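Note that this complex is displayed minus one protein chain, with the remaining chains in position.
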Amino acid sequence: MSNCYKILNISTGRPFEVCDITEQVESVVRESGVLEGTVAITSLHTTCAISVNENEERLFEDIRNFLLTIASPEGSYKHNDLHLRINIPPDEPENAHAHLIAMILGNSETVPLHDGALVLGRYQSILLLEMDGPRERTYAVQVVGVS
Amino acid sequence: MSNCYKILNISTGRPFEVCDITEQVESVVRESGVLEGTVAITSLHTTCAISVNENEERLFEDIRNFLLTIASPEGSYKHNDLHLRINIPPDEPENAHAHLIAMILGNSETVPLHDGALVLGRYQSILLLEMDGPRERTYAVQVVGVS
Partner (left out) sequence: MSNCYKILNISTGRPFEVCDITEQVESVVRESGVLEGTVAITSLHTTCAISVNENEERLFEDIRNFLLTIASPEGSYKHNDLHLRINIPPDEPENAHAHLIAMILGNSETVPLHDGALVLGRYQSILLLEMDGPRERTYAVQVVGVS
């Protein structure tokens, strides 16, 4: 069995942002030499998520509107009562809505590998969703399979 | 390490449909000869999703009603302003809601394999959810493990 593990970084520029990370994941897969197997992509944050969908600019706006309506940043959340929480850093943000959105999107996606390539449909991209930016974010890519 | 990779097809018959694909996934697992490992099931479309839940006819109606209420096909979406998008095929559908539902359901599920069998609870089935049918759909099954 072969594998390849990488931690990758991305700088997000806005409070809510959808980032296409397909090429970065492809690079790790190529480097791994794995021909048949799977690649797992995971967020290392609780207010980011990993998803697979279409890279289309206007859809990205719909995604933002949809998710921020489901869990509004203006809502009332116990996690945002910072004065009632213990051991929090001085720059702790009010970001409960971002945690909730991250949970319904999911923290990981797995993509099959065949003949050394990501198995994705014509309109599919691997997306990292930022819900509490701008920030420096990290995500993990773990390739497992046979070379 | 052993593996087995298959692309499978399914014809959906309605705009929104829940399809049980457990037997098709089981066939690939059996064929693989893998005894211990995992199987990843992924949709190759941006308006379909993979989920694990109960195959119960009345629940399938609840799933439809629930998801089409959360993201209504009648809603206002920028992705559906086809005249403002570039390079789209002539038969491009207005399906933003289907993308949004696909994202909250998720594009992949991983199921463990033990003694050559899918590890699923008594009421669990592997489901493909169609949100923009009827269509010919494809999904990938990648088994990874030891035989």
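Per-chain residue numbering starts at 1, and chain names A and B are given in the order in which the chains are listed.
The rule we apply is simple: a contact is a pair of C-beta atoms (placed from the backbone, for glycine too) under 8 Å apart; a residue touches a chain by one contact, two chains touch by 3 or more.
Note that this is a predicted model, so its numbers are computed, not measured.
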Any idea which of A:V34, A:L100, A:L113 or A:L128 touches the chain not displayed?
A:L100
Touching the unshown chain, chain B contributes residues 1, 36-38, 51-54, 56, 58-59, 61-63, 66, 70, 104-106, 109-114, 119-121, 123-124, 144-146
Pick out the residues on chain A that sit against the missing chain.
1, 3, 5, 7, 38, 40, 42-46, 70-71, 77-79, 81, 84-85, 96, 99-100, 102-104, 106-108, 110, 138, 140-142, 144
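Keep in mind that, in the parts below, only the chains that are shown with their structure count from here on.
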Mean-CA-position distance for chain B and chain A (Å)
20
